[in-house]
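Working notes, structure below.
So, chain A:
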Amino acid sequence: MPDLNTATAIDLNQWHLKSEQDLIELQKRIIESTDPNRPEIVVCHGTGCLANASDKVSEALKAGLAKAGINAKVMPGIKKTGCQGFCSRGPLVLIRPQGLFYQQVKARDADEIIEKTLMRGEIVKRLLYKDPKTKKAIATEQEIPFYKLQKRVVLKNIGKIDPTDILDTISSGGYQALAKALTSMTPEQVVAEVEKSGLRGRGGAGFPAGRKWRSALTAIKKKGRPVYVVVNGDEGDPGAFMDRTIMEGDPHSVLEGLIIGAYALGAQNGYLYVRAEYPLAIKHLEKAMEQARCLGLLGENILNTGFSFDARINRGAGAFVCGESTALFTSIEGKPGNPRPKYVRSVEEGLWGRPTVLNNVETWANVPLIIRKGANWYSGLGVSNSTGTKVFSLVGKVNNVGLVEVPMGVPVSRIVEEIGGGVPGGAPFKAVQTGGPSGGCIPYSLKETPVDFDSLTKAGSMMGSGAMIVMDDSDCVVDVGRYFLRFLEEESCGKCLPCRLGLSRMREVLDRFSQGKGSEKEIDDLINLSQAIVDGALCALGSSAPNPVLTTIRYFKDEYLAHVQDQKCPAGVCKDLITYRIDEEKCTGCTACSKQCPSNCISGEKKKIHVIDASSCIKCGICKESCKFGAVLTV
Partner candidate 1 sequence: MNYKANIGVFLCQCGNKIKSSIDLEIVKESFEKDSRISHCEILPYPCQTPGMDMITGALAEKKLNRLIVAGCESRLMLKKFENAFAALELRRGQIDIVNLRGHVATVSDLTPADKAAKSIKLINGAIAEMQTLVPTGQSYAQIDGPIAILGCGMAGISAARELSRKKMNFFLVLDTAKPDRMVQKLHHYYPGERSYERRFRDMVREVFDSEYGTILSPFRLVGISGVTGDYTLTLQSEPDETIVKYKAGAIIASLDAEMGSPGPQYGHDGLSVMIQPEMENLISGQGAPEGQIVFWVNDYETGQSEFAQLSAKSAWKMACHIRECSPVSQAIILYHEQMQVPLTAAERAINRKHGILWVAYDGNLRPTIQDGLVTFCNLTDHVERDLPWDYMVLSPVRHLNGKALDTAKILGLVHQEQKFLTGHHARVRPEMVGREETYLAGSARYPCDLLEALSQGQRAGSKTTEMLRKSANGELMLPRIVCVVDPDKCIGCGQCQELCDCGGIGVEEGPGGGLPRVVDPMVCTGGGTCAAACPYHALVLQNNSNDQREARVAALAGQLTPDETLAIGCVWGGLPAADNAGKMGLKYDPRVHIMGVNCIGQIDPCVMARAFVEGASGLILVGCNPEACHHSYGLDHAWSRVNVVKRLLTLCGFSRDRIALAHSDLNHPEEFVRTVESFNRSVAMIGPIERSKENVDKLNAIYNVIKFNTRIRHLLSANLRRPKEKDYRGDQQHALEYDRDFTAVIKEEFLQHRLLTVLENEKRPLNLQDLVASLNENEIRIADCLWSLVSEGTISMSHENRQAVYHF
Partner candidate 2 sequence: MHQGELLDDILDQYPEKPEYLIFLLQDIQSKYGYISQDSMGQACEHAGVPLTQGYSVATFYQSFRLDPSGEHDIRVCMGTACHLKGAQRIVDDLSRKLNIKSGETTQDLRYTLSTVNCVGACALAPVIVVDEEYKSGMTAKKMDKQLKIMENELTEDTKEQGNA
C-alpha cells in the first residue's frame, strides 16, 4: 500500500479495496497520517456562503498563508466543506483544533485571522457570533444555541468533511455500513433492519421505507428482475434545501445508502435524479461516484463480494411535478414528466414497468446510519411513530436562517423560537408553513405541536420534505395562498382537469379576495372546490395542492373575512387594498425613495419631508424597500 504520510494527493486507483478489512485499514491510515493538533481552517462552501463570496475568503486565506511564511509542518490546511447550516451568518469559517466559529467573514478579514488567531492564538472578537438576546459573544460552535439545541446525525459530517475527497469521508467512517451489510448481513437482514428502525420516507408522504422495500421484494418474487433503485433528488419544494445540502456536503452518504439498498433488493442499476438547479450537487455526486468506483465501492464486484451495482445521474430539467414518483420515472425514460395514470404501486411497476424502489435523498442518507449503528439505536431517536431525526430548512422571517436537524417529535416552538431565535424584532411568529406547496400552516396557537408525521397531518399540514417557512405579521395568508396556487398552476403537469383548471380557478378566486371582492359564501365554495380537487386529481401534486389554502382558511378565517368584507389586508401586502404613505415623523428627506421610484410619484426636496402621490403610485413597493428609516408605511 502506498505511504499516506508522504502522499498528499493519494492516487485512488492504487487503493482498490478488496475487503472490509482493506476499508478499515485505509481509514486507520488516513487518521494516523493526520496530525490532530495541526491547525485547520474550515471554510463553508455551501451555496449560501458561496453567494456571499466564501470562495474569495478561502482564496484570501490561502494567499495570506503563503505570504505569512508559516513553517510547512504547522502550515494550516484549508478545507472547503459543504453547508454548515447557519446560512444567515455566512460566510462561516471554523478554526480547528480550537473550534473557533467566525461568522460573516469577508475576504479582507483573512489577514487578521491569520495574524491573530493562527500566528498568535488570539480570538478576533468582532467576527464571533453574538447572541441577539444576551448580546454576548460566543466563541465556539458547540456553545451557539443554534447548534447546541440540534441533534446532528444525518448532517453530522456536513461542514466537517471535504465532499470532493472520498478519503475524508472514509476517515469519518464512511462506507463501513456498506461493508458491514455486504460482508456480514444477508439482503433479507438488511431489509429487516430497515423495517425495524421504523424509518419513514423523508420525501413527503412518510411511507415506511422498510415496508416499501419489503413489498418490492414480494414484487420481485412475482415478476423477477431487473429491479431499480432510484434517488429522488428533485427537491422542488420552494424553501427546502436539505437534500441539496446533503448531496453537496456529504454525497457519499447518499451513495452508500443507495448501494446498501441495491444490495438488499438485488438491483444492478440505480438512478440519481437531481434537480437541474443544483449544479454543485451534481458535480459533487459525479465526483463521489467516480472516486467510489476507483476504490471499488461502486461498479463491478464491490469489495470483492461478487455484488455489482452501478448508478447514473439524471439531471432534472426544471419541473416540480417530477418529484412525484411516477412523473420522475417518465422523466428518466426521456418523456415529459406526466404522472402515470395507473393504480399500480411503483414497487411493482415503476421505471420501465419494473419493480422500483424510490426514496428521497435524506431517506437514503439515513440508511447507512441504521445499518452501522443498528435499528434499535435509530428507533430510540424521535417518537414511536416517527423515528429518527429530521432535517428542516428554517427560512423566512426568522433570525437564524439555516438547516436544522432535530429528533422527531420536538415542538414547533423549540425549532422556531429557540434554535431559530424567533422572529426579527422579537414579535411572536404568525404561522409556520411546513410541507411546501403541499403542506399547510401551523399557527402560533399550535406552536407546541410536536413535529412528527402524524401530528402535522392532524394539524392539516404535512411534513413534506422539511421546509419550515416562518411568517410574521407582515405576511398575508391570502397572498401566501395565492403564491402557492400560482406556483402549482405553473408546475402542474396539466394532464388532469381538476388540477390544471381547478387550481387556476382557485387562484382566480383568491385574486378576487386580494382585491377585496368576494363574499363569505365564496369561501365555502372554495372549500368545496378544494375537496373536489383533493378527490379528483390524478397525482399527489394535485390532491395535496389545496392544503395551503385549506389550512389558512381553517386558522385564519378572520383574515380572509377582513379581505372580502372590510376590503382590508391586515398584513399590508395585497396591493389593491393598501396605499403607500410616508410617515412625516420618520422621514429624513434623504431622497432615497424618490430616486428609485419608477413612476416618479414621490415629491420632496432634499432634507424635507417627502410625499407620495397616491394617484400615480403603482404600488411597486420599491420606496418601502429603499427607505432605511422605516418611514414608508402601508395603510
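Regarding candidate selection, all candidates are chains of the complex that A comes from, given by their letters.
As a convention for this text, contacts are C-beta pairs under 8 Å (C-beta built on N, C-alpha and C of every residue); 3 or more make two chains touch, one makes a residue touch a chain; residues count from 1.
The structure presented is a predicted model; accordingly, all values stated were derived computationally and were not measured.
Q: Given the candidates 1 or 2, tell me which one touches chain A in this complex.
A: Here, the candidate touching chain A is 2.
Q: Within the complex, which stretch of chain A touches candidate 2?
A: 47-48, 50-52, 87-88, 90, 235-241, 244, 276-279, 314-320, 331-338, 393, 395-397, 401-402, 433, 436, 467, 469, 471, 475, 480, 483-484, 487, 490-491, 493, 592, 596, 598, 620-622, 625-626
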